[in-house]
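Following this message is one structure expressed as structure tokens.
Of the protein chains in this complex, all but one are displayed in their positions.
Per-chain numbering from 1; labels A and B assigned in written order.
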Amino acid sequence: MDWVNAIVQGILLGGLYALFAAGLSLIFGVMRLVNIAHGDLIVLAAFLGLTVTTTLGINPLFAIVIVAPLMGLIGYGLQRVVLNRTLGDDILPPLLVTFGLSVIIQNGLLEIYSADPQKMSAGAIETASLNLPGGLNIGVLPLLMFITAVAVIGSLQWIFYRSAWGRAFRATSDNQDIAQLMGLNKSHVFGLAMALALVVVAIAGIFLGVRTSFDPSAGPGRLIFGFEAVIIGGLGNLWGTLIGGIILGICQNIGAQINPGWQLLAGHLAFLVILAVRPRGLFPRIDG
Amino acid sequence: MSAAPKHTVARFSPASRAAFVIALLLLIGLALAPWWAGRADMRLMSELFLYLALACLWNLLAGYAGLVSVGQQAFVGFGGYCLFAATIFLGVPPLLAVPAVGVAGVLIAIPVAFLIFRLRGAYFAIGTWVIAEVFRLTAAQVSALGGGSGTSLPVTVVKSIAASRSMREAATYWMALGIAVAVLVVVCLLLRSRRGLALTAIRDNELASQSLGIDIWRAKFFVYVITAGLTAAVGALIFLQKLRISPDAAFSVNDWTAFVIFIVVIGGIGTIEGPIIGTIVFFLLRETLADLGSLYLMILGFVAIIIMLRAPKGIWGYVRERTGLDLFALSRRVVLPSNMGPTDTNGPSKETDRGSQTT
Partner (left out) sequence: MPDTILEINGLDSFYGDFQALYGVSMRIEKGEVIAVIGANGAGKTTLMRSVTGLLQNKPEMIHYGGKPIGNLRADQIAAVGIAMVPEGRQLFPSLSVEENLVIGGQIKRTGPWSLSSVYELFPVLKERRNQASTSLSGGQQQMVAIGRALMANPDLLLFDEISLGLAPIIIKTIYDALPGIIGSGMSAVVVEQDIVKAVAVSDRVYCLQEGRVSLEGRSGDVSRDAISKAYFGIG
């Protein structure tokens, strides 16, 4: 029964990892940018959530309403002021600039919030659980987070393939010059894409902060989980990313079941195995 | 005399010759440091040499081979742990263990390269980070070396380096100086070899060099593996100096990759001189600003971003664009005999200048 439980918890955890991954995937799809500071932005969102929660005395899950637009604004500004200048044929500038950004965010958070681990409390919902037949026990909060993750990925999918924004994202990704001729300002389009990605990051950050404790150095770990989910699922496929996150979550929980020290290692090894046998991931986008 | 050559290909310029002589004198002076420098200064200089070696290696990887790794801490930590394992379990003398660790680094890098070379560009970068994490988590599982909390080098091993403390310090100092020089020489030789020319060609235009029959994958693989071995040897020396190792210290992304990247970016990526200048600037900054703690790191981050956006070739690139200096005689220049035209057009403008860009 422990094993079944580990797998179920792993699936639910996978939703969170998919949220870590979705923004990364979106940004790469639109502007071929890999944001090394992605994980630090997730942690930044968690700390913003903490500040909002303690200042206003509200439940952290409601803090999303404030943190999400705030992160969206940060994303738009970051893209327009810094990241747009790094885009081009050379991969070094975006990589090194976002790496610098990662160091700045980590140490800025350290300066403001100290290195102490923090956690946000969502109240009674944290302990509520559903008892399923067969002795299975599912926490209401993890379930809620998983459902939200699925909904977020569904919405991203809809935005990308069905909305005017998505049309602009895809057109700009296809051919920047011609997209400009259609009256799309690519700096603005990229700004919107980053804003959208950071709205997702905000949700991920709040969920992270409610689920586990976090500290300013937690970012790189989240970046790596998100990255692994993207590669396992297959580049450019959002639903694949969800499955990638779930596989990662299951492997980590099974690893932890064997030996607590193997939790993270098991996830990384699963990623390396996929990389060895299916380098394009499990569900690569066919029209790639 | 009748068959006078039309032109010759020169590597050395007066500036690079002068630089060579100065470097030789400087090296002799540095080698004598145990007789003129204090203990703290020697420690600082050792650290500087080790960072210089890491920076040269990362520069070779990212600036020349286009392999932007943010996971070189994997090999630093691997080297450190191998040194501890070899000296504690196998009883290998520490100074002999260092080159052995370098070989081990090459061997472990081969399967790693096969795996992560499947990832392109920026995804390659994060892939290297995952490898470093796997190494760190694995090291934390080795209970014989202290698991997650790490271990110290036993006194018997420390004593086996040299009998007296001052001799030990001199020995590790020379090792640090030696490996920095060795890395510089290897990188220079590599870049001047056929392989080096191929690398430069790949960096300048991957597609064109592919059509010229340069095997890009093999050239990159070779550089990655060599770099890993040397990085592991540097790692061994770093922890031989620290005498204590733990997974978090050995595989620290900040210490062994972030700082190194900042050094190279500030000094000038894709140049040999860049990492040297960057290391000096980095240590000057650190010695003056380190009291600021995390604020200092934020400043470093800002400086690196601004340099990347405003002067992507770093301090040395900026200097060279204005002076045409080339201290390491890496580029070849075509020199026409003086009667074939005005000599002043055969100067810096004719060299295969790897730093200059069309503006």
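FYI, a residue touches a chain if its C-beta (ideal position, glycine included) is under 8 Å from a C-beta of that chain, and two chains touch if they have at least 3 such contacts.
All of these numbers come straight from a predicted model, not from anything done at the bench.
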Checklist outcome for this item: Missing-chain contact among A:54, A:114, A:127 or A:185 belongs to A:185
Checklist entry - Given the contact definition stated above, which residue among A:31, A:63, A:78 or A:168 touches the chain not shown here? => result A:168
Next on the checklist: By the contact criterion defined above, which parts of chain A meet the unshown chain? Give residue numbers in ascending order.
Outcome noted: 164, 167-168, 170-171, 173-175, 177-186, 287
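Here is the rule we use: only the chains that are shown with their structure count from here on.
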Checklist entry - Using mean CA coordinates as chain centres, what's the chain A-chain B distance in Å? => result 34
Item to check | Of all residues in chain B, those that touch chain A in their complex | outcome: 62, 68, 70, 115-116, 118-119, 121-123, 125-127, 129-130, 133-134, 137-138, 140-141, 148, 253-254, 258, 261-262, 265, 269, 293-295, 297-298, 300-302, 304-305, 308-309, 312
Item to check | chain A residues within the chain B interface of the complex | outcome: 33-34, 36, 82, 85-86, 91-97, 99-104, 106-108, 110-111, 220-221, 223-224, 227-228, 231, 261-262, 264-265, 268-269, 271-272, 275-276, 279
